[in-house]
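The block underneath contains the structure these notes are about, expressed in structure tokens.
All protein chains but one are shown in place.
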Amino acid sequence: MSVGVIERLGRRIRLGMVGGGADSIIGETHRVAFRVDGLYQLVAGALSIDPEIAAASARAELLDPERSYLDFRTMAEREAQREDGIDAVVIATPPQTHLEIAVEFLRRGIHVICEKPMTRTAQEARELVEAVEASDRLFVLTHCYTGYPMVRQAREMVRAGALGEVRLVEAEFSSGDPGVAREPEDPAQRHWRFRAASMGEAAILGEVGSHAHNIAEYVTGRRATRVAARLDTIAQRREVYDNAYLTVEYEGGAIGRLWSSYVAVGQEHGLSFRIFGDDASLEWRQEEPEVLWHRALGGPATALTRASDGLSPASLRATRFRPGHPEGYALAFANLYRDFAALIAGERDDEGLLPTAEDGLATLRLIEAATRSNDAGCRWEPLGAEAGVDG
Amino acid sequence: MSVGVIERLGRRIRLGMVGGGADSIIGETHRVAFRVDGLYQLVAGALSIDPEIAAASARAELLDPERSYLDFRTMAEREAQREDGIDAVVIATPPQTHLEIAVEFLRRGIHVICEKPMTRTAQEARELVEAVEASDRLFVLTHCYTGYPMVRQAREMVRAGALGEVRLVEAEFSSGDPGVAREPEDPAQRHWRFRAASMGEAAILGEVGSHAHNIAEYVTGRRATRVAARLDTIAQRREVYDNAYLTVEYEGGAIGRLWSSYVAVGQEHGLSFRIFGDDASLEWRQEEPEVLWHRALGGPATALTRASDGLSPASLRATRFRPGHPEGYALAFANLYRDFAALIAGERDDEGLLPTAEDGLATLRLIEAATRSNDAGCRWEPLGAEAGVDG
Amino acid sequence: MSVGVIERLGRRIRLGMVGGGADSIIGETHRVAFRVDGLYQLVAGALSIDPEIAAASARAELLDPERSYLDFRTMAEREAQREDGIDAVVIATPPQTHLEIAVEFLRRGIHVICEKPMTRTAQEARELVEAVEASDRLFVLTHCYTGYPMVRQAREMVRAGALGEVRLVEAEFSSGDPGVAREPEDPAQRHWRFRAASMGEAAILGEVGSHAHNIAEYVTGRRATRVAARLDTIAQRREVYDNAYLTVEYEGGAIGRLWSSYVAVGQEHGLSFRIFGDDASLEWRQEEPEVLWHRALGGPATALTRASDGLSPASLRATRFRPGHPEGYALAFANLYRDFAALIAGERDDEGLLPTAEDGLATLRLIEAATRSNDAGCRWEPLGAEAGVDG
Partner (left out) sequence: MSVGVIERLGRRIRLGMVGGGADSIIGETHRVAFRVDGLYQLVAGALSIDPEIAAASARAELLDPERSYLDFRTMAEREAQREDGIDAVVIATPPQTHLEIAVEFLRRGIHVICEKPMTRTAQEARELVEAVEASDRLFVLTHCYTGYPMVRQAREMVRAGALGEVRLVEAEFSSGDPGVAREPEDPAQRHWRFRAASMGEAAILGEVGSHAHNIAEYVTGRRATRVAARLDTIAQRREVYDNAYLTVEYEGGAIGRLWSSYVAVGQEHGLSFRIFGDDASLEWRQEEPEVLWHRALGGPATALTRASDGLSPASLRATRFRPGHPEGYALAFANLYRDFAALIAGERDDEGLLPTAEDGLATLRLIEAATRSNDAGCRWEPLGAEAGVDG
């Protein structure tokens, strides 16, 4: 695949980045991810709203100083004018800014790689979906866990009917390391994801809940349709919800649960899913991502492992090394970049492997329905359309 | 402990059994459990309502034929009259019969060891609680999983504050072997637990949900107070619920979830709990019962193992062998018998190690509140008192 | 099976015990094991050479005081004369006493259940083999781990060719809890197994190595034929070897390793095996005895679990409870008693499920060859015959 992209283009893809400066964890994660396969070259950026951090970050990435911008609008405008301008941009800023940034680059003909949650509201998400549709550019939402080979294997097995009819969908992203389980003594030290002003009181559903929701839909191929929710604020001095229990109905009759938490003390990461059909079940935990447990009714538990014989082509294409050489998180993330590069180079995504703007909208709808349900005492709420828009 | 009982009594405890004949899985389980420590001697029984099975079962247990009874009333009456009559009786019949059998033996001065769920309704459960209180006899509800040393260790750690404030309580008993995941082609082949007429449509909550609920309350020392429930019938041709999702509030402000299922295909047993406090969490799975995972905030995961140095006295007293020699299910069950023998012999249960009639009532109240909640669209329902009774 | 024994005999098997008093861990282990299925009744004993311990132990077991003996010879003589004399005797004394005790009971027509290692020397072991053959009584060596259902499953799979040709045999019993990893400050506090005078310098090979060796031969059905050994004394102040590394050749061309250790600090038990054939491999660890890992060449790892569909009859007959209800160590040990009871009641052991005197002899030959090899600088030594006897 990597050879294919270079051969087709005769060069690496030129990439820009908004946000994600040297002080950003997610920025460095994206950089590792797009470096892995050698298909991208970072050539431009508005890496921070702080000019000093922006400049230092640009130097560290060996950017041409004149392509280190102080605002994304200037960057979009200038890069669109250059003959060697960027092909694609990574948006690694807080979610309330994603819509306007994405729209700005899309309308100038630049592909967009966007962090999750996609936007702050379902209304914004709908607008972004429409902007993507109205452009002729590509868009990917970096739900990075969909890049794991064994997640893709699970998806293919569900599609191929290996589970029979899907009945129960258990997913959780329940973390509890000190950084999220406790509020700082000084509220001013709060990360933006713990501020109600940033993403609303239900920010947890965008931050971690979105991954659990997305992976459940990704693997089952079914959208959530109704939700009954219980949202709580548990940590002292916290102003947003930090634990969300959702019971969910899915298309086709499956039901399930989603649990998002920052106060599952002692858990390091906590993303996992279990999908139960009438013939078999699958279980996957992000902390041991090389293994997908398959348990047929009445049969033994089988540990399917990355890159091993008999896996689906979609899973095998997402691996680089032989079985037993753990690929891990960065290479899963890199798979999104590699697949996106293939699309940019003109290949087709016949399998829908990459998370879309529609997926981002689905999550925002879930968040809003969950909030309504919680406010109404756990009443079942349809996801339906976002407020004021026809679905 | 075993020496203590024999020394105090100068003999083994004389035991009778109602139900649990040779065709009964749970009957043989009880027999293994009470044989392990050599503290009991089975001397009487009404082992089956089928006279042939009753007689064959009595022969297999080498009972004196005249102490093999055809009905529990005769048995209670005659044994109460004998000088060498039974000290205690095991009730291993379906739940709708427990109340009258228990009352009959209690009022004749015979201790009662009762299978779960305790009764069919909360109203019956309340009557049984009162009958126990009115008698001077002992009663234990065989929630056998409370006999595991590492469950008791968990309970002691919560009590001692090792978790800080308990915040989240996750428990499940989600099974899916062929025997429960599928209905037989011929409805007449149904086990009584899958008949609405026997325990009502919510039988699953009594059968497996009761264990998850009981273990959550046992370990945390907190009663459930409110519930929001989603009950489903998923397997084809089934007439009772076979999946129950409960969100639960506990005394003291903790919240949690209980999941009971017969359609978690591929899971062999499926009882587990995770308890999260603000300082640490605990995790235990019945299928690996020797290990209790302790994870302190920001600390490494620690695998506490049965019988190892530093465990609580309550846990250590519940073990027989050195660490690394798995004790398993039968010996956990045997711990209930061993502890009950100590009570019969006059020791005191200062720690409340054995499940009580009040615990049984708590489960029946949960079942009824969950049913009301489900019927009302997942509305929050208080457990409160059972219908028509002051709580 | 248990019904079968009682039905055939019309009573329980009458059992005596030599050694194993109230101060003996192994004694109580045997008692739990023979109680589980209700097939035995302990009626006589020479439970300790200390008269007070013997008497207290007898009272705790509710023995008739006149059947509590002070020496095994008197016990054998008197019991053989009684009409209600014991059918079988358990020998739970140190190994250097086994030969004379076993011979005494066998010649008086009493079946023998003997602890391992069988004797102190290969010469004694040969004499015991001959005494068993010369008698018409039954003998079982309590290599208790052979009672685990998944060990028997492994054995059946090897026999049935599921692994193809057996090539590599890895087994270890490497412990390291404080009780064995460190010598007491006062040499007088030493357990007999750490005294050279008791079992020789290579006592570790009889004590724990015998289990690893036995289970390797039991599962593969192949005898060790040559050994190259490295024996070390590692713990301070210790006078016997506490670590043994053996490289072993087996009949049929397989090779492998045996590791026995008391200084594998941090390991609680440490018995495990891995058997590799040219088509597949098996792995089992005593600390998770419910699972047998099966890995076919190029296939996924499969977790075969106790009592599940598709296991061999020999494995299924060794289980009592449904899958997911861990049976553990005591019930594995109980399987030896249950199988031995069936033999006493007249059933046939067509499958050779129970460890024999020949198995005990094989271990003693290994020990002696390993000692010779170590003394000769790890030279390959044939197990051959014991000194002075034709093999």
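Remarks
Which chain is which? They are A, B and C, in the order written, and residues in each are numbered from 1.
The definition used in the following text is that contacts are C-beta pairs under 8 Å (C-beta built on N, C-alpha and C of every residue); 3 or more make two chains touch, one makes a residue touch a chain.
Note that the coordinates shown come from a computational prediction; the quantities given were computed from them, not determined experimentally.
Of the listed positions C:72, C:148, C:194 or C:259, the one in contact with the omitted chain in the full complex is C:259. Of the listed positions C:239, C:279 or C:358, the one in contact with the omitted chain in the full complex is C:279. Summarising the interface, chain B meets the missing chain with residues 294, 298-305, 308-310. In the full complex, chain A touches the hidden chain at residues 2-3, 6-7, 11-12, 22, 25, 28-29, 31-32, 35-38, 59-62, 175, 177-179, 267-270, 286-290, 305, 308-309, 320-331. Chain C residues in contact with the hidden partner, per the touch definition given at the top, are 167-168, 176-178, 181-182, 228, 230, 232, 234-235, 243, 245, 247, 255, 257, 259, 261, 263-267, 274, 276-281, 294-299, 301, 377-380.
In this text, only the chains that are shown with their structure count from here on.
Counting the residue numbers used at the interface between chain A and chain B, over half appear in both copies, so the two copies meet with largely the same residues.
The distance from the centre of chain A to the centre of chain C, each centre being the mean of the chain's C-alpha atoms, comes to 56 Å. The mean-CA centres of chain B and chain C are about 35 angstrom from one another, to the nearest whole unit. Chain B has its Cα centroid 43 Å from the Cα centroid of chain A.
Residue positions of chain B touching 2 or more other chains: 177-178, 267.
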